[in-house]
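The complex appears here without one of its protein chains, the remainder shown in place.
By written order: A, B and C. Residues from 1 in each chain.
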Amino acid sequence: MRDIRLLTNPFVPGMLIGPFANANPGLGGICTFVGEVRGEGGVEALELTHYEPLTLPGMEELADTACARFGLMGLLMVHRIGKLRCGEPIVCVSAAAKHRRGAIDAVDFCMDHLKSAAWFWKREKRADGWHWIEPRDQDHADLARWK
Amino acid sequence: MRDIRLLTNPFVPGMLIGPFANANPGLGGICTFVGEVRGEGGVEALELTHYEPLTLPGMEELADTACARFGLMGLLMVHRIGKLRCGEPIVCVSAAAKHRRGAIDAVDFCMDHLKSAAWFWKREKRADGWHWIEPRDQDHADLARWK
Amino acid sequence: MTARILFLGPLADLAGAAEMQAQTPLDWAGLLSLVNAETKAELQNERINVACGGKVLAVKSELMAQDGDEVALLPPVSGG
Partner (left out) sequence: MTARILFLGPLADLAGAAEMQAQTPLDWAGLLSLVNAETKAELQNERINVACGGKVLAVKSELMAQDGDEVALLPPVSGG
């Protein structure tokens, strides 16, 4: 079962993950990652913009690659866009497979690509206004592991 | 927030993960793995035995190591014992951290150790009776990554 | 005969607008001549990608936008 979505409104990960797990009977392992807006450093809000003609097709292509590379039974990949408040989920990736290695590696792979190879731009609001977030060197290093 | 448990009865992962996520405010990422009993190959049931004086202390020690090594904010580690039917969850590990890398790696680390370095023995019932499960070579190779 | 130029993410701050119209046909040199100096310098950085008609160009200097095309200027991404 495959479920790739962009969401403009807040979501509750459990409401997606429960049905996703049930939709993959016979799975051996399911790994899930949820990223949330951290409120540290005086961050008041986060805004995610994207480029619609590329974003969802890019996520579908990423899903194709992950499903084939890790032999997945199912993949859920949901990303928020728009304004988010602290504590809100930004991203949720869940992978179902026969064995744990495929499920865990697929989540790791998809997250690295969503972080620094998908068409999103993130800025955060602090007391002195909005600041764009540049990808960290660590993110590029993480992505390079899969080449 | 730390929650390390052995369970003798079936559990619903979402009932553990939701409260665990809420108990770690300010987290940046939360990664969760759930392993389930696969029904393939004619498996009718699974039985997990353990050695009580070592099992939970060993899981606590594993949790100490993971929390320190990956800088975790919280760790949930739950393992079933007793008889399980196909589709039932065997294990659930969830790690909360500031960044995704710590959360994902911690789950990977804990699962590798629960698989082949914790005091559990697993056997499965097929049409011709009970069969003990030996750890796979892959499991030993996975564990060796963390040395 | 125009194309729509989109400045994504931080490029909109640099260019002073999120989008503009441009006469077509429009090549890469033509596009660079339409933006301010700071934006021009940034666009030439290899970190910047360009999409035309919904496809990311392998070599952005080969841009050739026709009437009705949407040209997207894509700075380094940061999702998740």
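Keep in mind that, in the parts below, contacts are C-beta pairs under 8 Å (C-beta built on N, C-alpha and C of every residue); 3 or more make two chains touch, one makes a residue touch a chain.
Note that the structure is a prediction, hence the values are computed from the model and not measured.
Within the full complex, the chain left out of the display is in contact with B. Only one residue in the set B:Cys31, B:Met73, B:Val91 or B:Ile104 touches the chain that does not appear here, and it is B:Val91.
Annotation: of B:Arg38, B:Arg100 or B:Lys115, B:Lys115 touches the absent chain (contact as defined above).
Not every partner is drawn; the one left out touches chain B at residues 35, 48-49, 51, 53-54, 79, 90-91, 111, 114-123, 132-135, 139.
The working rule: only the chains that are shown with their structure count from here on.
Closest to the middle of the protein, by Cα centroid, lies chain A.
With centres taken as mean Cα positions, chain C sits 27 Å from chain A.
Distance from the chain B centre to the chain C centre is 49 Å, each centre being the mean of its Cα atoms. Between the Cα centres of chain A and chain B there is a gap of 23 Å. Residue positions of chain B with contacts to 2 or more other chains are 100. In chain C, 80 are the positions where the chain touches two or more neighbouring chains simultaneously.
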